[in-house]
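Note that this complex is displayed minus one protein chain, with the remaining chains in position.
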Amino acid sequence: MRRWVAHGGVALPLAVAACAYGVFVLPHASDYALRVLTVAGVYALLALGYGFIFGQAGALSLAQGTFMGVGAYVSGILAVRYGVAFDAALPVSVGLPVLLALLVAIPVLRLQTHYFALATLLIGQVVLLVATQWESVTGGANGIGGVPPLSLLGHPIEGRLPQLLLVWALVAAGAVLAWRIVSGRLGDAFALTRLHPVAARAIGIDTGSLRLAAFLLSAGFAGLAGSLYVHAIGVLSPDVLGFPVMITCLTIAVVGSRLRVAGAIAGAVVIIELPEWARFLRDDYLLAFGCILLLVVVALPGGLVETAERLLGWVGSRAVPSVMAGRVPAIFAPADEARMAGTRPAMTEGVGPFIAARAGDADLLTLVGVSRRFGGVLALDDVALTVRSGAVLGLIGPNGSGKTTLLNVVTGIFPADAGRVRLGGRDIAGRAPHAIARLGVARTFQTAALAAELSALDNVAVARGAARLGVGSALRAGRRDRAVVRGEAMALLERMGAGAYAAEAAGTLPPGIARLVEIARALATEPRLLLLDEPAAGLNETEQADLGRRLRGIAEDGVGLLVIEHNMPFLVPLADRMVCLDQGRVIAEGTPAAVQSDPRVIEAYLGTPPP
Amino acid sequence: MTLLSIEALEVRYGAVPALRGVSVTVGAGEAVALLGANGAGKSTLMKAVIGLVRPAAGRILFDGRPLEGLRADRRARMGVGYCPEGRRVFAGMTVRENLLVACWGGGRQRAQRIDAMFAMFPALAARQGVLAWQLSGGQQQMLAIGRSLMDAPRLLLLDEPSLGLSPLLTDEVLGRIPAIVAGGTAVLLAEQNAAKALGVCSRGVVLKLGQVAAEGRAADLAASDEVRAAFLGG
Partner (left out) sequence: MAIAQLLVEVLALGAAYALVALGFVLILNATGAVNFAQGDLVMAGGFGAVLLADRLHVSGLVLLPALLAGMAVLGVVVALAAYMPLRRRPPEAVFISTIAVGIILQNVANRLFGAEPVATPPLFGAGRVRFAGVDASVQSVAIIGVAALLIAALYTLFTHTQFGRRLRATAYDRDMAMAIGIPVDRMIAGTFAVAAALAGAAGLLLSNTFFVTPSSGSDYMIKAYIAVVIGGWGSIRGAVAGALLIAAFEVLYPSLPLLVPALLWMPSSDAVFSQTTSTIVLDVAVLLILVVRPQGLFGEAARQRP
């Protein structure tokens, strides 16, 4: 039972309450009350869809109301002018908003927050104006009356109650679909994209495509909502395209909880029913509405559902918040997970189950003449170096000498101004970070780029899932798939010696351990080349020696390693060769011993006192 | 006389300790070098003194007064100057405006101070109408130092001024420190470049993993194996 409760968050008690309400209250409710509740269902669907783009993808779209309006117009016009029934028109009334979303997404979706918000706002304004101007088709400002009621398989659904039940059945179906999407690998990918986009791209998540998927899904839900709305209300009016609809949707998402499936539904019921409950306020209910919105934003940052979860203490009983609510949280002990997955994690040190041994000592990464300029500063100046499969290259140099810039150029975070970057004979210069990651390049960051809110295990599992993210796997939700992924992630944590920390929130890990988790995450993508930025910083001598052994083991599996480090006692025994950068130039290269005793290297590090 | 006294300071980022019981003092009119590798906690210490991070435990006394509970702007007005890592000049304001904005005196005092800054950094005087982002790295560093001196602080926190500068420019920037100290401002200088820092300071403190690993007179530290080990691994 406890597991059920925890899975659903507040969804289960809400569902029970809704059923009780349905059985005991609805049969005696007035026509008007039923109508209001039907509209609440429509808005629940709209907000469920909005949860994808505004919640999951974290993009402030102001076109959600517009997509609903387009769905309403398409369905209404088809019904009144061409006699097409609600259900027969659905492919078009859902498809057209999605198509519109696709069209505007191509130019607009890559824009930053406030630009995106304005662009979606303007699209809404244009659509509204076109709808009011194009009188011959849309009925102009007066709209079109006499829209027939909802229908199913050719049978019109008369009566308020059956209509309400149909709408809410679709809400339930939509909620299940949304829940499956956000609780699967796609949900993981969304969470990491939202929490740490740089890390998401670094493990191969195509954040742009993910945003597009969210935008299209939101438009689809909105189209369905619009179509239901116009048939339930019986009148098509330009109001449905107006900005107040968008504001209502946004308010529902914020008040309900933008990241919760249950939040969309609870928010819709509260916001749509509010004017009914607050009748004593008469005309001032809109004023109350504004005050409530302001209060919720200020005082309840997560919205009603998240606040309820906190109050009820269910979240508190979980050691670590899960990636998303309304999804399988991290309530199992890690060992449980592995058992469920039917895999025995390979605990043997040095032998990872996921990295195929690649023999040979071939040149894996080759840089030739790479330069990168920032403003007037030459951060990388004609750099050449080679990393071989199965070998460790140490990269040293004083602060600001260009080491991290070099890593950023190799991983595609910014392009080189000149020179070639080749991975296994393929030119990778100028490719997007996620594309380079998918070619087998994994990295860690100077300050570990983990999603602080997620457990160590979740951080690795996200990468494990994302490594094989496809359309099919995205929807293959549920515990089994997640359990397999988590079993593998656990094995990787064990391999890095961080298994004991699996359940801890990444944000609370000591920096040394966080870095081990980050390396485990990098390994989860099955890399050929592993780039580490100061992996030993923050570790004591014993831990450093331990990490050195583990990294050696990874190299012996055939992975090429490029390790940035200031710490010579750690790096010298680990590295096969070393390169020293100073002011963007390679000033020394060779065996660790040779580089360490090079006078130019000593000068660059210790300097000479000013005259 | 002790101007700044840091006692058993602890700072955490989340649960992650960045400083673990660090005690450092700076006397009036003294220059102290704060040495250590990346992530040793130098910048965190500086930010804790000016008030941009909140300590988890320990005390910071400035001129005998505890700084606890005071926001950064109050501390600055008490006479703590802060020149951050990465310079952080106000990009769209001119050189002159960057300096003026940091002075709390009247018009006459502003004019005097700005003349003093231009005398100390002649390169800035020639470019006083230029927007700060258009300056070279070295000039931006000088501007940042000048800005932190505009309100005549009694203590200057100087965080990694050599970052991204060539050795020649580093020498030029660090070379101003004796003059700053001579002007009555004590300096706490965080530097990676140990030899250069110790060359302009009278004392040094070495941080390692958020703790004090060594401290002493500059000349002693410069010769010590410990410092060498902290940077080059022996």
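Each chain gets a letter, A and B, in the order it is written, and its residues are counted from 1.
Criterion: a contact is a pair of C-beta atoms (placed from the backbone, for glycine too) under 8 Å apart; a residue touches a chain by one contact, two chains touch by 3 or more.
Please read these numbers as outputs of a predicted model, since none were measured by experiment.
Contact with the undisplayed chain is limited, among A:15, A:33, A:165 or A:247, to A:247.
Although one chain is not drawn, the whole complex shows that of B:62, B:82 or B:121 it is B:82 that touches it. Checked against the hidden chain, the listed residues A:20, A:152, A:287 or A:594 yield one contact partner: A:287. The hidden chain makes contact, of the residues B:8, B:57 or B:101, with B:101. Interface note: of A:107, A:313 or A:599, the residue touching the hidden chain in the full complex is A:107. In the full complex, chain B makes contact with the omitted chain through residues 50-52, 71-73, 76-77, 82, 84, 88, 90-93, 97, 100-102, 104, 131, 133, 147-148, 150-151. Within chain A, the residues in touch with the undisplayed chain are 60, 107-108, 111-115, 117-119, 121-123, 125-126, 129-130, 132-133, 243, 247, 250, 254, 283-284, 286-287, 289-291, 293-294, 297-298, 301.
FYI, only the chains that are shown with their structure count from here on.
Taking each chain's centre as the average of its CA atoms, chain A and chain B sit 40 Å apart.
Interface of chain A with chain B (complex): residues 376-377, 398-400, 446, 452, 507-511, 514, 534, 537-538, 540, 566-569, 572, 583, 596, 602, 605-611. Contact residues of chain B toward chain A in the complex are 14-17, 37-39, 136-137, 160, 163-164, 166-167, 170-171, 174-175, 192-196, 198-200, 209, 222, 228, 231-234.
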